[in-house]
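Excluded from the complex is one protein chain; the other protein chains are retained at their positions.
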Amino acid sequence: MINVTKVNKVFNAGKINQTIALQDISFNVKDGNLTILKGPSGSGKSTLLAIVAALLKPTSGDVEVDGKKIAKLPDNFASLYRRENIGFVFQKFNLVPTLSVFENVILPLIPSNLPRVEIENKAKKSMEKFSIYHKKNDLAKSLSGGEQQRVAIARALVNDPKIILADEPTANLDTKLSTNFLDFIKELHSEKKTILIATHDPIFFNLPFVSEEIEVIKGIMK
Amino acid sequence: MKQLFNLFLFEYALSSLKRRGAKNIFILIIFFILIFLLSCVFFISNSIKYELNLTLKSLPDIVMQKLQAGRVQNLNIDRISKIANIPGVSEVTPRVWGYYYFKNAGVNFSVVGVSRFSPNYKKSIQKIVNKFDKKIFDKSDTMIVGDGVKKTLEKNYYNKYFDFIEPNGGFKKVYIAGTFKGATSLESNDIILLSNKNARKIFGMKNNEATDITLRVPNPKEVAKIASKLELMYPDSRMITKNDLKISYNNIFDYKSGIFLAMFIIVLFTFFIIIYDKASGLSSDEKREIGVQKAVGWKIGDVILQKFYEASIISVVSFFLAIMFAIFYVYILDAPLIRDIFTGYSILKPAFKLPFIVDFQTIILIFFATVPLYLAATIIPSWVAATLEADEVIR
Partner (left out) sequence: MNIITPEILVILILDGIFAFLGTIAFVLSLKIVFKWDINSTSMVQYKLEKQSYLVATIIKYILLIKLPMFLYFIFVQDKLSVYIPGAMCAVGVVNATSYGYYAMIIKIINLYLFSTWIVVNKVDLESEKMPYSRIKFIFFIIIYFFLMSEITLQVMEFFSLNPHKIVSCCSTVFSATGKSYIATLMSLPHYIIVSVFYANFILILLTYRLKNSIYFMLLNIVFTVTSIISLIAFFGTYIYQLPTHHCPFCMLQGYYHYIGYVLYTALFIGTFSAIGAFVYQITKKNSVNFKRISIIFDIIYLLIISAYPIIYHINNGVWL
């Protein structure tokens, strides 16, 4: 359960270049639900995702995830919260191009300091699930778009998080890859993951399994 | 279960270094060169120090000088028998020596009196004396000169003899009975050996006077005691022990490497500005990578630790490579070029192999002079990188 209550975010408060990114945003996402945050680019969707992921702190307001207030967590706990609860799929995947598939996938596990076998098992499971295991030693930059997409999702899910956050996941993708991504989302939805996608790609609009569509324009919920 | 040491993080740091190879190899090479230079200087100075200490061993254990108004005066040789009676003293030798200024050539010669009966204080001189018939020195008017001295004399038309000017204005004609080639060019160009009697005459000393007295004390632990005893017996005199000389020589060399170290540190600081600059100028790729790391759950501390591992790897690898190369360069190749830093070196002994003296304390010293400085230079850039706004990458 994600509860966002009256979140405001002001960048450069009190300065000449002050910008209000979010204004009084409140919504909630129930466990296992899929919610779409839509709106044109620059409307504050990504900022909102960053706040839900505890990457950014709101200027005011509260974010609760499973009853835990995450808005004011110090870095140590915010990171731990992300590592344990959040799977992040970035715009353009954001793989580290010079690392191998395996190294990209274990990226979230490295600071956990788990035993080697455990890390390797988790990575293997996730890579197999998204059928990328056969390429595990290839460099990310040598992969095709579809393969990169699968690595990105394998990385997001390697920790088996409850919540998936995706930021413009289909921007710059061709139709085929976009449909692929939708299939993955469908699958994750059927696994009862809580999913929040920020996008302006119409492919996500009016889908039968989407629980809610929230529109954000210029930092204000419509 | 948590592991004691995060090997994956370490591997990640290693791969991060490899992935930005060009930049890191550049830093590694510069750091390597700096440590290499420093190590060479320390190794060479250690070797020379070692060699010097060996030379010092052949010197007398105690030299007694008489002082008057803080200046060294000639002393009376009466005291010899009294000194020889001190338990622990095995040999007492009066020395007659000094400098003679040869005006025409504008040079100073060392005039050293030798005696047929008593052994000489310096092994190299004893060797020369042994080579010649000892009777030469007893004949009243002969001397043996270094071949460099001989050349200087010939240039001034003194081919067979030389006229020393005595302090009272009279001339003392001394014939050249032979030449020798000194162990060092300094010796050859400088030394004139003649009998004690003649030396006294040239310096205007009385027959019962000597420049100083040397003592041999077989048990090194007794040296200090005997020296203080002598100081009590002869309050007008100063005792210089071999150990005193050793300390001042060591001081000179520590001083020399200290000055080098000081200059080196200035260079090192310049280097750190480069490091600081390199480390803080993050490329957009690096920024994105750190953003991804933090977005997937890396703590600020994890990123700082990764950067710390990177800095440690670079500095420790450079350190060990540099030490190994320096050992090779100094002890196998005999340190061409760099050993000229020690200008006294060529005079000291022109042709000799640097003895192999690598000790842990030198290596530890070099470690502390370099690696912590490098790490210090990376602290702030690492922190800046680790606290980058992660949300920027996901926008």
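Should a chain be cited, it is by its letter among A and B, assigned in written order, with residues numbered from 1 in that chain.
Definition applied: a contact is a pair of C-beta atoms (placed from the backbone, for glycine too) under 8 Å apart; a residue touches a chain by one contact, two chains touch by 3 or more.
Nothing here was measured: the structure is a model prediction, and the numbers come from that model.
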Self-check item: Of A:K57, A:K92, A:K129 or A:K218, the residue in touch with the unshown chain
Solution: A:K57
Practice problem: Have a look at B:N208, B:N251 or B:T270 and name the one touching the chain we're not showing. | Solution: B:N251
Quiz item: Taking the entire complex into account, which one of B:F132, B:Y249 or B:W383 touches the absent chain?
Solution: B:W383
Exercise. Pick out the residues on subunit A that sit against the missing chain.
Key: 12-13, 57-60, 71-77
Quiz item: Residues of subunit B in contact with the chain that isn't shown?
Solution: 42, 247, 250-251, 254-255, 257-258, 261-262, 265, 300-301, 304, 361, 364-365, 368-369, 372-373, 375-376, 379-380, 382-383, 386-387
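Just so it is clear, only the chains that are shown with their structure count from here on.
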Practice problem: Indicate the whole-number Å distance between the mean C-alpha point of subunit A and the mean C-alpha point of subunit B. | Solution: 65
Quiz item: Mind pulling up the subunit B residues that touch subunit A in the complex?
Solution: 1-3, 6-9, 12, 15, 19, 285, 288-289, 291-302, 389-391, 393-395
Self-check item: Complex contacts: residues of subunit A adjacent to subunit B
Solution: 46-47, 49-50, 53, 55-56, 75-76, 79-80, 82-84, 86, 88, 90-91, 94, 96-99, 103, 106-116, 119, 155, 159, 167
